[in-house]
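Note that one protein chain is taken out, while the other chains of the complex remain in position.
Letters A, B, C and D mark the chains in the order given here, with residues in each chain numbered from 1 onward.
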Amino acid sequence: MNWIWLHKFASPPHAYRLAGQLTPWFGWPAFLLIVTGLYGGLVLAPADYQQGDAFRILYVHAPSAWMSMFIYGTMAVAAAIGLIWRIKLAHGVAAASASVGAWFTLLALATGSIWGKPMWGTWWVWDARLTSELIQLFLYAGLIALRASIEDRDRADRAAAVLAIVGVVNLPIIHYSVYWWNTLHQGATITKLGKPSITGDMLWPLLVMMVGFTLYYGAVLMTRLRAEILRRERDASWLRTELAV
Amino acid sequence: MQAYNFAGLSARDLHVWRGERPVLRGLSVDAAAGDCIHVAGPNGSGKTTLLRVLAGLLTPEQGSVHWNGRPISADREAYSAALSYLGHSDGLKPEFTARENLAFEVGLRRRLDAPAIDAALACVALTESRDQPARSLSAGQRRRLAMARVMLTGVPLWILDEPFTNLDHAGVERLSEVIAEHLDAGGAVLIAAHQTPAIPRHAARRLEIG
Amino acid sequence: MQAYNFAGLSARDLHVWRGERPVLRGLSVDAAAGDCIHVAGPNGSGKTTLLRVLAGLLTPEQGSVHWNGRPISADREAYSAALSYLGHSDGLKPEFTARENLAFEVGLRRRLDAPAIDAALACVALTESRDQPARSLSAGQRRRLAMARVMLTGVPLWILDEPFTNLDHAGVERLSEVIAEHLDAGGAVLIAAHQTPAIPRHAARRLEIG
Amino acid sequence: MDRTGTADAIWLMYRRDLLLAFRHWDQVAQPVVFFAMVTTLFPLALSPELGELRQLAGGVLWVAALLAALLGLEFLFRADHADGTLEQILLSGQPLALLAIAKGVAHWTICGLPLVLVSPLLAIGLGVPMEALCTVMLSLALGTGILSALGAIGAALTLGLRRGSMLISLLVLPLAMPALIFGARAIDMAIYGDVARGPLLLLAAMLVLALTLAPVAVAAALRISAE
Partner (left out) sequence: MDRTGTADAIWLMYRRDLLLAFRHWDQVAQPVVFFAMVTTLFPLALSPELGELRQLAGGVLWVAALLAALLGLEFLFRADHADGTLEQILLSGQPLALLAIAKGVAHWTICGLPLVLVSPLLAIGLGVPMEALCTVMLSLALGTGILSALGAIGAALTLGLRRGSMLISLLVLPLAMPALIFGARAIDMAIYGDVARGPLLLLAAMLVLALTLAPVAVAAALRISAE
C-alpha cells in the first residue's frame, strides 16, 4: 500500500515543485535559529564554572556531532527505500545526504579537538566517543569514494545504497565495541573531566542550535534534490514546461 | 535431439538509457519456438544493450520482458536456467583448459560427463587443443570454445552477440549448422550480427534497430 | 598525403614455437612500399603469432626480421617508431574519452593538435561520442577508435590483426578506403583476416599459413 | 537432461575456486608470507626504548592479519568479472547468494585458514606464552571469517573499478574495526592469563551475523556491478 503513495509523492514533477516550495521554509528558520542559538550560546549563556569560555564551542560541537549520526540514519533509510522500491528520488536524497553528513562529522571532530586542546592539553585523545566519531567519518568517506568511483549514476546509487545499509547495521556494533575497548583501558576517565554540567540557560541555546542545524540540513537536502531531479529527468517533457515558465 | 516446449520470449516497449543518452526507445521483440531473430544495426545502435536486457543482465528503465507469460524479474533463476548468453567477451577462465572451462561452467547448470564434453569439443574442432589453457588459445579457438559451452547447456533460448567474430570459414559453417539443429529441435535463437547469418533450412527474421 | 620512403620489411625463415608445438616453421615475408599483404589461415594457424613477431613483440626461436636492411633487434626504438600495430585487443584506456585516448597514445609518437584528432574521429564516424569514456563505447566503436589511432600515427608500416572485427558495413568500407589511401601514399600494410579484404585500387597479396 | 542440484553447484563452485587458486600455488602462500612480513616488520620499526613486545603481540598479529586478508579480497570476484565468467555465473540459474557463500568460503580456505595455521609461530616470535596460542588461533579463525564475509561485500561493490584493492580497504576497514578490537583484546587477555571467553563469544556472534547478512548483500552487489 504505502509505497503506492510513495511513488506518487516521489513522482519527479511533484517532488521538484514541492522541494522548490519547501526550501525557503527550511532555509530561513535555520538561519534565524542558528543566529539566535549562537548569540545565546556565545553571549547570553554564563561561562562554565570550571572551563570558563572554552566550553562555548559545545554549541557548535554537540549539534554537529549529533547531526553526523542523524544524517547517516536518514541516508540509510532513503537508500533502503530506493533500493527496494527502485525510487530514484530516494537515491537522490541519499546522495545529497552523504557529503553533508561527512562535513558535519568533520566539524564535530574539528571543534572537538579544538575543545580538547584547552581541556586535555592535547589536540586528540582516543576517547570512545571521539574514536567512534572518527570511524563514522571513515564510513562516510567510504560511501563518497564508492559513489565517486562509479561513473554510471544508476549503478553508483544502488551500490552506495547497499553499502549504506550494511554500514547502518554495523554502526551500533562499532559504537558499542569502541566504548567497551575504551573503558577496558581506563581511558574513559578523560571524558569525565571537563564535561560541563549543563544548566537550563546553558541548555536552550544548545537545543536551538540542534533544531537550526537540522533545518539547515533540510534546506540543503531540498536544493540538492532539485539538482538531482534536474540531472535525472534530463529530457523529460514536464521539465520543459516547468522551466519554460 | 531433444524437443523443447516453451511459450516463448516477449519484450514489450523497452526503454534503455546508457549514460546521458537513450539507446532503446520503445522497442518490442517476440521469439517463439523455432524462431531465429537476427538483430541488425550499425555500430552503437544498441544490439548488445538489447541482448543484455533480454538476458536479464540489464534492467530497462521502462518496459518488461516476459518468459512463458511471466515477467523474468518474477523468477530470475528459472529464466536464467532457460537461456544461454554469449557476449562480446567469451567468458572463459584463462587458467582453465578447454575441457575444464566446459566442465565447470556448464556443470553449474546441468550434470554432464567427460564424453559429452569431448563430443562438444570435437564438434567445434578443438579436440587437439582441448587440454590447452584458454589463455593460450587463439582468438578464434576461444570463440569456438565459448560456442561449445552454449551448445552443451541444452537450454531452449540462445542469445548470441556477434558469435561469428574471429571464426574462419569452416567455423562459421559449423556454427550455422549447430544453430540450425537447435532450431530444428524447437529452440529459439537471437543473433546480433552485421552480416545476415546463413542458417541452413531456416530463414532468420531480421530485427533492425537504431 | 605524405609519401614514405623505406626499403621495406623482410622476414626470413621464421620458426616460432608456442608451448609444446611449432606454430611457424620456416616462414618468410617481404613487404615493400605500397604492398598490402593479406595473412590468411584457419583459426589457430598462427596469424596473430606471425604479426606479433613482425611487430617485434615476440622473438622467434629462429629466423630474423629486417627493416630497411637492418635487423629490428639492432634498434628497437627506431623500428617501433616506424610501425603501428593493432592487435585482437584494441589497446584503449577504458576511463579515457575517445579524444584523450588518441591525444595520449598518439601524442607519445608525434606532435598533434586537437583538430587533427577530431578529424581522425570524424573519419571513423565517432564525432558525437568522442567525449565518451572508451569503456562505454560499443565493441565496434572501440574498434573504430583503435583504427583512428593507427591512422593518426602516420607511420609507413601498418600491422593489423583482424581489423574488420565488430565493424558494420559502413565501417568496413571506411576502413578499406583508409587502408587504400595509406597504400597510395606508399605505405605498407599487413592484414590478418578471414575474408579477403576488398581494398579499393589495390590488390592484396595473399599469404596463406598453416 | 537433468539440472545440477543446488548443493552440487555450490560444491562445484567451491572446487572451481580452489583449483583456480592452486593453479598458482605460489599465490596461496602469499597472504601468509605477507602476514609474516608485517608481523616481523613491525618490531623492526619499534624504538628500542620500548619494553618487551609481548604487550603489543595481540594488536600486531591482528592488524597484520587484517591487512593480509584485505589484500587478497580484491581477487574474490575481479578475475571472474574481467574474463566475463561472472556473467555466466549470474546466468547459471543457481541461487546467487549460495554461490556467493561458496566463493566466500573458498576464499577463506585460501586466504584465511593459512593465516590461522601459521599464527602460532609468529605469536611465539612475539613472545606470546604457549598457553595463549590456542586463543590466538581461535580469535584469528573467527576474525578472518568475519573479514571474508565483510570483504566479499566490499569486493562485490567495487567490481571492475580502478584501484579496487584500495577502495575495498576503505569500505571494509571501518566495518572490521569491532572485530579488530575484540580479537586483539582476546589475545591480550590470554597473554595475561585471563580467560578470554567474553571477547571470543562476541566475535562468534559477529561472525554469525556477518554470515547471515553478507550473502544477500553480496548477491545484490554482484547483480548491480554486472550491469
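FYI, a residue touches a chain if its C-beta (ideal position, glycine included) is under 8 Å from a C-beta of that chain, and two chains touch if they have at least 3 such contacts.
Quick caveat, the model's predicted, so the values are computed rather than measured.
**Student:** In the whole complex, not just what's shown, which of A:Ile144, A:Val169, A:Val211 or A:Leu239 touches the removed chain?
**Tutor:** Residue touching the absent chain, from the options given: A:Ile144.
**Student:** So one chain is hidden, and I want to know which residue out of D:Leu18, D:Leu98, D:Leu113 or D:Met166 touches that hidden chain in the complete assembly.
**Tutor:** Residue touching the absent chain, from the options given: D:Met166.
**Student:** Looking at C:Ser80, C:Ser136 or C:Ser176, which residue reaches the missing chain?
**Tutor:** Residue touching the absent chain, from the options given: C:Ser80.
**Student:** One chain is left out of this view; which of D:Ile181, D:Met206 or D:Ala219 touches it in the full complex?
**Tutor:** Only one of D:Ile181, D:Met206 or D:Ala219 touches the chain omitted from view, namely D:Ile181.
**Student:** Which positions on subunit D touch the chain that was left off?
**Tutor:** On the side of subunit D, residues 24, 27, 30-31, 33-34, 37-38, 41-42, 44-47, 49-50, 55-56, 58-60, 62-63, 66-67, 71-72, 74-75, 79, 82, 162-163, 165-167, 169-170, 173-174, 177, 180-181, 184 touch the unshown chain.
**Student:** In the whole complex, what residues of subunit A lie against the chain that is missing from view?
**Tutor:** 122-127, 131, 134-135, 138, 141, 144-145, 148-149, 178, 181-182, 185, 187
**Student:** In the whole complex, what residues of subunit C lie against the chain that is missing from view?
**Tutor:** Within subunit C, the residues that touch the unshown chain are 2, 55-59, 77-85, 87, 89-96, 100, 104-105, 107-111, 149, 154.
Just so we're on the same page, only the chains that are shown with their structure count from here on.
**Student:** Based only on mean CA positions, could you tell me how far subunit C sits from subunit D in angstrom?
**Tutor:** Going by mean C-alpha positions, subunit C sits 45 Å from subunit D.
**Student:** Just the number, please: Cα centre separation of subunit A and subunit B in whole Å.
**Tutor:** That pair's centroid distance is 48 Å.
**Student:** Residue numbers in subunit D touching 2 or more other chains?
**Tutor:** 162, 227
**Student:** Using the touch rule from the top of the page, what residues of subunit A touch 2 or more other chains?
**Tutor:** Subunit A, residues with two or more chain partners: 151-152.
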